[in-house]
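All protein chains but one are shown at their positions in the complex.
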Amino acid sequence: MAPPDLNGNEPRVVLSARGLRRDFAGFVAVRNVDLDVRHGNIHALIGPNGAGKTTVFNLLTKFLAPTNGRIELLGHDITRTSPAKVARMGLVRSFQISAIFPHLSVLDNVRVALQRPGGLAVQFWRSLAALDRLTPRAVELLRSVGLDDARNRLAGDLSYGRKRVLEIATTLALDPKVLLLDEPMAGMGHEDVGTVSDLIRSVAKDRAVLMVEHNLTVVADLCDWITVMQRGEVLAAGDYATVSRDERVKVAYMGTADD
Amino acid sequence: MTSASPLLAVRGLNAWYGESHALHGVDLEVFRGETVTLLGRNGVGKTTTLRAIIGLIRKRTGQVVFDGKDLMRLPLHRTAHQGIGFVPEERGIFATLTVDENLILPPVVAEGGMSVDEIFDLFPNLKERRNSPGTRLSGGEQQMLAIARMLRTGVKMLLLDEPTEGLAPVIVQRIGELLATLKKRGMTILLVEQNFRFASRVADRFYLMEHGKVVAGFPTGELADRMTLLHEVLGV
Amino acid sequence: MAELTLRETPARTSARLEWTLVGLGILALLVAPFLVYPIFLMKMLCFALFACAFNLLLGYTGLLSFGHATFFGGAAYFTAHAIKVWGWPPEAGILLGMAGAALLGLVMGFFAIRRQGIYFAMITLALSQMFFFFCVQAPFTEGEDGIQGVPRGILLGFLDLNVSMNMYYFVLAVFLIGVFAIWRIVNSPFGMILRSIRENENRAISLGYSVANYKLGAFVMSATLAGLAGALKAIVFQFATLTDVTWQMSGEVILMTLLGGIGTMVGPIIGASLVVGLENTLATSGFPVTIATGLIFMVCVLIFRRGIVGELYARLLKPAKD
Amino acid sequence: AEISDGKVKIGILNDQSGVYADFGGKWSVEAAKMAVEDFGGKVQGAPIEVISADHQNKADIASNIARQWYDTEQVDAIMELTTSSVALAVQGISKEKKKIDIVTGAATTDLTGKQCSPYGFHWAYDTHSQAVGTGGSLVQQGGDSWFFVTVDYAFGYSLKDQTTKFVEGHGGKVLGEVRYPLGSTDYSSFLLQAQSSGAKVIGLANAGLDTSNSIKQAAEFGIVQGGQRLAALLFTLAEVHGLGLQAAQGVVLTEGFYWDRDDKSREFAQRFFKRTNRMPNMIQAATYSAVTQYLKAIDKAGTDETEAVAKQLHSMPVNDVFTANGKVQSDGNMVHDMYLYQVKSPAESTKEWDYYKYLATIPGNEAFLSEKESGCPTAVQ
Partner (left out) sequence: MTMIFGIPVQALLGQLLVGLINGSFYAMLSLGLAVIFGLLRVINFAHGAQYMLGAFVGYLLLTHLGIGYWPALILSPLIVGVFGIVVERLALSRLYDLDPLYGLLFTFGLALVLEGVFRYYYGVSGNPYTVPPLLSGGTNLGFMFLPNYRGWVVVASLIVCFGTWALIEKTRLGSYLRAATENPRLVQAFGVNVPLLLTLTYGLGSALAGLAGILAAPIYQVSPLMGSDLIIVVFAVVVVGGMGSILGAIVTGYMLGLAEGLTKVFYPEASNLVVFVIMAIVLLVRPAGLFGRDA
């Protein structure tokens, strides 16, 4: 189910999947999924619990191997590539359960992410001072997400919402071409949802974002394109207006209430 | 619906994680058959309150009286037998147990619980996957399982920690209905919830927490009057 | 929540304290041979270096290897053989020992890093037991006799290691260099990645780090340095025997590290000195050494988990934290 | 007097808690103390002291202690030295420090061969004497076809190879061998292979617990009842005691000493038993002998100076409870008769510790390598 042409000159596809399938011991969690993520777009993946969204994420980022199908990133076939390699190629993900380095400082969390692109990942003979040259960029990133005041705190001490923000900041440090966010707002207080929404919007300008999210207000507000999954398959795709009118989607996912 | 003496009374509850003092004297009461929601920003201590009530936090002081019995002195495994069930935020589904096994794991502590068939009627997803390992379920399915398994045990009271987190709207709706059903059956519920709209539909009363303390309590009827306060504290 | 003291990051603020201790320590070691029996000191230094190398892996990457004797004892054999049979000078012998240990580390690491935690411990244990059997049977190790009478030789063509003091200061120099290397690795960009991997492996992968390669790298470095310690010991004692490749030796180095303080720089050194001293003292006391060793293990694990240096830091740094 | 520091100090360095603790262990220390007491506690007017340490089978600990003893504790001689790696290491140090060492607890012939020392002595037994004793004599008793169960490392090979030499030298045949890895616990598979070879004698080229387990399991599979003989190439009284006659009966072995050999040995053994509650084995008796002989040498030399004492040790005959005709070769090997015994059945045993039936004597000059054959560079050729 390819997205329709909007106005002829569409942004290019940076990440695409064709015929994706994944079996777990006889249970098919994902079947025949086609997906195109485009540069500059925020693309939402929604669907009822157990639809296979996280699994699709794991397949795309290679944390799981697909049983069938083909994945391309920026024109390269990555169906058999290792997750770290995929990350180095520019496809970076966040996790459904927040992923930071709790005993490192906030600043170090970002610097760790900067080390590899900065060419400082294997130097076991150099002193830590070598990392100082990454600090300005790290501080800049922290500032852009509003965390620079917390830079010397241990990341584990941050509140849940701020942890997620930090996670996004470290992800951005890699300057990814494609950003995969798994429920970035889950468990977040109202005060943080706005901040993170703005953040996602601003970073998406220059890259592609694929996110799983249950907060439909956010989805409606933020996303250019939505793919709805159900029982491992793509049920519908389109912009929010189209999708939210779809009867099948209402029954399967949104329900009748206007939450 | 409320009777004279509260089913659960918490007074001056303090709790610590190691050296860090998380609760600073929580006071709250829940009456029989009531649904009470605990509101508050991330990290104010809502989860900690539930954990301290049940006894999952070792270092705690204060008073927790449930159904006339002092819970502070009971060992952890005796608490449940007083008729109090806990559904943790992180769900606590067991990977090495199948869905079925997870479901029947908590011992039945009193009569009047649901049967497995009734539960499966309520959550058809679970029935379909009853033989797969618990943690192979999706996040939402796990949440359902976590609630479902408590319904079997016949407890009088449920402590629910953010039951709607990460759930699809249809499911949230279903859980809302479920809570209403439970309430009709006389279940007492203490709920922690971030989803304010959801909470406002199911709760009889609210407590608002800040900095490890309960700072306000009011019935749902007063909600409209309290909006400024809530806005200030919660940003809703 | 689980209290992961074993993998706890060393307190940052301990750095200054450590440096003071290090300074005092070096001073003490410089004058020590005039007060204490040198061969005992040299043995202590060898084991201290061994424990530090082991701690590089356990304390800073959280991997508990139960097979480090392989590198220690293996290198001792390689060095002893090169010097005695091939007539190599000591420095070349040591380099060969290190290279051998590195190679063994690469092979063992290749299998072991596929799993974590206790699995890792058991796999390294099993593989090191394989190496032990190899050493028992391989002709060049001379079975239970061991390679005996290894000449100490002339270092770099001018320093006669048969002179006890020369030998001592050579050992001390190598020890200091080894410990410095470990300190450097821990506090390097590479070390930073190791820490992040220990904290959250999946996150590190998603940042593009090939976690397996980093772990393998750390494993090989630790093995190489353990090999350095073993090679040195072979020259000090002029023999290499089966004792150093047994799994009991792997257990001993864990004890040293645990006793001194996992994840501290100075801890393993103190732990090694105590264990070596204890073994010597008990030898003439009539009290069975295994029982004493076992008891110390149990006591450490139950009530003294941070080890001596760890406890010390915790005491000294507490007021500073408040 | 010419006694350095005014006293004679003997160090007994052996395994007291490890796998060889029953070989000599604490009881060797006791034997050494008995020797000193029997000698009168003084030599040349100077008091004699025995100190001991447990080397835990680690050559580095042993070597550390040996150096410390020599350098700072005025120890004059170190004895016992269980296990080859320790014995060789300490002999090396003793040679360097010009001190006397007398090994009673290790088996390698290298001690008086390639790695001999002018001040080093080997008492009791070595792999060669075990091989000749059991291998050679058994063939003469009709056991002319052999199958070996050999532990797979240098020690096992040397026992097996040397035994083979004597078996074949006496006209016997070796039908086969199975090499098993050190530390095996189950021998039934190897024993079955030995059994099906049809050999008259199954030679156990191993030591310690390995040998005990082989013998016990051989009994279980009815191998001795089936008519084959078991020859344990290195096995001592303490282990027979541990195994029990039920399992050990019929095993043939070589020892340099048996407590029930003659009146002298019985008298010594009874005194030893009073102190330790066990009968002395070959190593403990040899330690007694070594200490006694060392003290005699000092007495005769009038000094404890190493060269002089070594000279006396090399020239004096050994005639004591351990052996009646001992002679020390220039390579340091104390040559004496060895004895072939067979373990009694429970029915044959009449009293406690009555374990051995005498089969044959192996004269010393056959049992041990001569100084010419030994390969010791400093020996008289």
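Couple of notes before you dig in:
Think of it as A, B, C and D in the order they're written, each chain with its own count starting at 1.
Keep in mind that, in the parts below, a residue touches a chain if its C-beta (ideal position, glycine included) is under 8 Å from a C-beta of that chain, and two chains touch if they have at least 3 such contacts.
All of these numbers come straight from a predicted model, not from anything done at the bench.
Shown chains touched by the missing chain in the whole complex: B, C, D.
Within the whole complex, the absent chain has one touching residue among D:G6, D:G242 or D:P317, and that is D:G242. For the chain missing from the display, the contacting residue among D:S28, D:S63, D:Q130 or D:Q217 is D:Q217, taking the whole complex into account. Residue C:I123 is the one among C:A69, C:A102, C:I123 or C:V150 that touches the chain not shown.
The residue from D:F147, D:F190 or D:Y288 that touches the chain not shown here is D:F190. In the full complex, the hidden chain is touched by chain D at residues 17-22, 25, 152, 178-186, 188-190, 192-193, 196, 208-209, 212-213, 216-217, 220-222, 238-239, 241-244, 246-247. Although one chain is not shown, part of chain C still touches it, namely residues 2-7, 64, 111, 114-115, 117-119, 121-123, 125-127, 129-130, 133, 137, 247, 251, 254, 258, 288-291, 293-298, 300-302, 305.
Annotation for chain B: contacts to the undisplayed chain at residues 54-56, 76-81, 85-86, 88, 92, 94-97, 101-102, 104-107, 109, 133, 153.
Here is the rule we use: only the chains that are shown with their structure count from here on.
Placing every chain at the mean of its C-alpha atoms, the farthest one from chain B is found to be D.
Look at where the CA atoms of chain A average out and do the same for chain B: the two points lie 31 Å apart. In whole angstrom, the spacing between the mean C-alpha positions of chain B and chain C is 51. Centre-to-centre separation of chain C and chain D, using mean CA positions: 37 Å.
If you draw each protein chain as a dot and join the dots that touch, you get a simple line with two loose ends. Chain pairs that touch one another, listed by label: A-B, A-C, C-D. Across the complex, chain C is touched by residues 16-17, 26, 51-61, 63-65, 67-68, 71-72, 83-85, 88-89, 92, 108, 110, 115, 152-155, 181-183 of chain D. Listed in rising order, the residues of chain B touching chain A in the complex are 41-43, 125, 129, 132, 136-141, 143-144, 162, 165-173, 194, 196-198, 234-236.
Residue ranges of chain A in contact with chain B, taken from their complex: 24-25, 27, 46-52, 54, 96, 159-161, 183, 186-192, 214, 216, 252-257, 259.
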